[in-house]
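With one protein chain removed, the remaining protein chains of the complex are shown where they sit.
First chain written, first letter: the chains are A, B and C, and each begins at residue 1.
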Amino acid sequence: MTETGGREVTFLEAVREAMVQEMRRDPTVFLMGEDIGIYGGAFGVSKGMLDEFGPERVRETPISEAGFTGVATGAALMGMRPIVEIMFLDFITLAMDALVNQAAKMRFMFGGNASIPLVCRAPSGSGTGAAAQHSQSLEAWFINAPGIKVVAPSSAYDAKGLLTTAIRDNNPVLFIEHKLLYRTKGAVPENSYTIPFGKAEVRRQGKDITIIAYSIMAQRALEAATRLAEEGIEAEVVDPRTLKPLDVETIVGSVAKTGRALIVHEAPVTGGFGGELTSAIVESHAFDYLDAPVRRLGGRNIPIPYNRTLERASVPQVEDIVETARALAREGK
Amino acid sequence: MTETGGREVTFLEAVREAMVQEMRRDPTVFLMGEDIGIYGGAFGVSKGMLDEFGPERVRETPISEAGFTGVATGAALMGMRPIVEIMFLDFITLAMDALVNQAAKMRFMFGGNASIPLVCRAPSGSGTGAAAQHSQSLEAWFINAPGIKVVAPSSAYDAKGLLTTAIRDNNPVLFIEHKLLYRTKGAVPENSYTIPFGKAEVRRQGKDITIIAYSIMAQRALEAATRLAEEGIEAEVVDPRTLKPLDVETIVGSVAKTGRALIVHEAPVTGGFGGELTSAIVESHAFDYLDAPVRRLGGRNIPIPYNRTLERASVPQVEDIVETARALAREGK
Amino acid sequence: MSSPDVQELLDTNSAVVPESLALTLPREKLEWMLGKMCETRYFEEKAEELYTRGLVHGTMHLSIGMEASPIGSIAALEPDDLIVNHHRGHGHTIAKGADITTMMGEFLGKEPGYCRGRGGSMHIVDIAHGNMGATGVVGSGIPIAVGVALALQMKHSAQVVLCFFGDGATNEGAFHESLNLASIWALPVVFICDNNHYGMSMSYRHSMNISKISVRAGAYGIPGFTVDGNNVLAVYQTVKECVDWARAGKGPSLVENLTYRWRGHSKSDRNLYRTPQEIQEWMQRCPIKRFKQLLRDSQIMSEQETETIDQRAKETIDRAAELAVQMPEPTPENMEDEVYAP
Partner (left out) sequence: MSSPDVQELLDTNSAVVPESLALTLPREKLEWMLGKMCETRYFEEKAEELYTRGLVHGTMHLSIGMEASPIGSIAALEPDDLIVNHHRGHGHTIAKGADITTMMGEFLGKEPGYCRGRGGSMHIVDIAHGNMGATGVVGSGIPIAVGVALALQMKHSAQVVLCFFGDGATNEGAFHESLNLASIWALPVVFICDNNHYGMSMSYRHSMNISKISVRAGAYGIPGFTVDGNNVLAVYQTVKECVDWARAGKGPSLVENLTYRWRGHSKSDRNLYRTPQEIQEWMQRCPIKRFKQLLRDSQIMSEQETETIDQRAKETIDRAAELAVQMPEPTPENMEDEVYAP
């Protein structure tokens, strides 16, 4: 981990910093999306960028997600490095053809005669009272779509380093930013740095159980681990950081050590990324060390409701992680 | 199983028969899609239906997948029962908002004040030399989208019964038809019948290993089981038929009996439905009976290539299933 | 029916519609229009207040200053006609007959609200009154409205559906595909663009290279109109013509109501993309004030009469808010059972 000199910034600022530094460094990098200019984007991520880079490179678009994601694909095909902001991950439903059928497939389908260095940034998740169509966690779709990488950072530090890597990557990358992380702070070096894809981070060491969690759930898992420690349960928290490529080795290594695995994500549990993680564990040598079944704690299988209480009850909270982990840690003992 | 009186029809005819019989029975049922009229649809599924039902109920659309899927949603909201044909499942990328953000969520989001009886039929899969954008198996996306059911029949008999059920269901249903199944024949009663959702079919009994496979892979698994039997390995083949709702009980019961589970699907293995099936098994009591890890055999993590040899090598074939099952059956013995 | 040559309606700041139209309409209709506009205004001011008091979890989209567009449009409907609404849809919901307390309850996420607190401000549905619901995905309501119209046509119904959306929504593919489908099938739908000049922050003058959105009708061979959307009678008259056209089986049409939102797009808006002058100018064109003035000028109502309607609207809203605040919250058990219809 790079020296930060005690400097703390928010996740949101870290995302912006990665974009700004890459845009200074490489004239082919530019940002495209709705209301990213003077408005600064729906969440303020690009605030101030218009002033520095002008409307050519902080390019506001009409409300046309399919169109501008396709445009970004075409620009990337020409060697530009567009970053596309989809205002809410939910609206990526409008750009699935552009991302999955075009951007992700072009290299292979064209026999290697193309590369598409495209980053698609999108705020995900619930917790802001925006209801069913503005609160989804759709990462699982892209795991099953070869040709696109998927990144879901949980800290400001990772956000900056992984986004820098994403922008320099020569392939389409979906970069998922949980809305509730935007205001969280963390130590972040001012200088530019990269974090390699496919390297999980063990956020906390433990011997009793492995909790695998990404994006905001990595933070909640850490809080849960602190509480569990008070009860004498030492949880190891592994944050894969990039879901594709996935650092199977670190995950499996941890599970082989603890013998127990709890997977946590916000997306509905059924059909979520948890199944892939379960398979990765079960198909590995860690299977022989399992003292209890691999467990998933995911969002409930419902659209996200508007009411605050219902919304909170729809996705894993710290107390849910504590409870599930506790039960799993005791299972079979 | 209903008496068929020896009558055999193709999968394609079975699909058509279900539509025709439901349209005769219920005037609110109608079919909508591209070139479904005089052309009979890209694969000929609706051949002849225009003559019987006229252009109102066999409603041809311009090339506007997002638009007409949204239109179907609105019509369903009004109590109609539209069947939408997406010419290739790959183009459902254009209708993800309509299906996932609108149709699937309306009932919940509107507090129960709506129901959307909509069937979306789509031909899936590779094997026709149509390359990366006309050969996908995208079912996994919809598993993680609460509010929409997913059906993937493997036989003519199931196709007719499940489609009839789908049309009468009061919710959005994605009905996946593998292109290579269209010409396969099977015993199918002439009269209308339904097959309940959420009931797997044990296609072959066996004691050594459970192979879970759906759509075309259920057929290939059966062929593989025949070959395995020649080697003395008795494979039980379970076809879930509906992926959501999923008959966990039958699957888990079989695995608890055989102690070994092989999951086969055509979609790329990473992020496919196999992970969900693995989790369902591992989270159940069958975990305690597992003599070997749960294995997945899926498509390779690549877009489908054009060349015939490459295409064939991209997704599980009978010999791949035989090989993987054989190895798994021996593992840990 | 052909598009009138409307020249910069807004600069004239006057009704293109002869004031005499007011004289031909039943008094109750005019009272209804004024009442619903006032209710909408007060509803939204109350919504803001509740938001500021921390009683609302989530975002909201206010249409203060835009009331003439939804209310003038819906005034042109018969009671059993339908609407499909969008995210900035309080006025539409009210005009279509919503019970204000139930609506306020939904806004507050309460169990007795229109969506049992599951939907919130962006998704209010009121099937009993012909409000077929709203989507928060810009443009996505348009095909749904076309589907509603298709069902009406297939059922040989005489009903018509109004489909509401903003200027920004007309840049979505859904707009294009939907208008095309409605046109080739001659469906009974009127497309109404509440053109408030901006998407979230992008002026429609930058988001498209045409000065009137109504010209887009030409791409589908349907009539298109641009109307002074702050003149409730002008809106009423044009939409009425289009509704009649649709009811007669002649197919869809597109009406662009030029208007303006006084407030920010939503609560996160710092209004940096427009000038205080511009907002001021538009506040001068307040659709409610203008309508009251017209009613007085044409001596249909006295000031006291308009103010009585206004006051009654305020009381309706105040009472609704009081009741709604006390409504019970929903509880999270068994939500899985609500996802699928039996």
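Convention: contacts are C-beta pairs under 8 Å (C-beta built on N, C-alpha and C of every residue); 3 or more make two chains touch, one makes a residue touch a chain.
Everything numeric in this text was worked out from a predicted model, so none of it was measured.
If you put the hidden chain back, the residue from A:21, A:64 or A:258 that touches it is A:64. Touch with the chain that is not drawn comes from one residue among C:20, C:209, C:277 or C:334, which is C:209.
The residue touching the chain not shown here, chosen from A:129, A:147 or A:186, is A:147. For subunit A, the list of residues touching the undisplayed chain reads 30, 56, 61-62, 64, 66-80, 82, 97-98, 101-102, 106-117, 146-147, 149, 170-171.
Taking the complete complex into account, residues 34-35, 37-39, 42-44, 60, 62-67, 90-91, 93-94, 128-134, 300-303, 305-314 of subunit B touch the chain not shown.
Residue-level contact of subunit C with the missing chain is found at 171-177, 180, 183-184, 206-210, 215-216, 218-222.
Definition applied: only the chains that are shown with their structure count from here on.
Relative to the C-alpha centre of subunit C, the farthest chain centre belongs to B. For the pair subunit A and subunit C, the distance between mean C-alpha positions equals 37 Å. Taking each chain's centre as the mean of its C-alpha atoms, subunit B lies 42 Å from subunit C.
Subunit A and subunit B have Cα centroids separated by 30 Å. The residues of subunit C that reach two or more other chains are 115, 117-119, 123, 135, 137, 173, 335, 338-339, listed in rising order.
Residue numbers of subunit B whose C-beta contacts span two or more other chains: 66, 97, 101, 108-109, 146-147.
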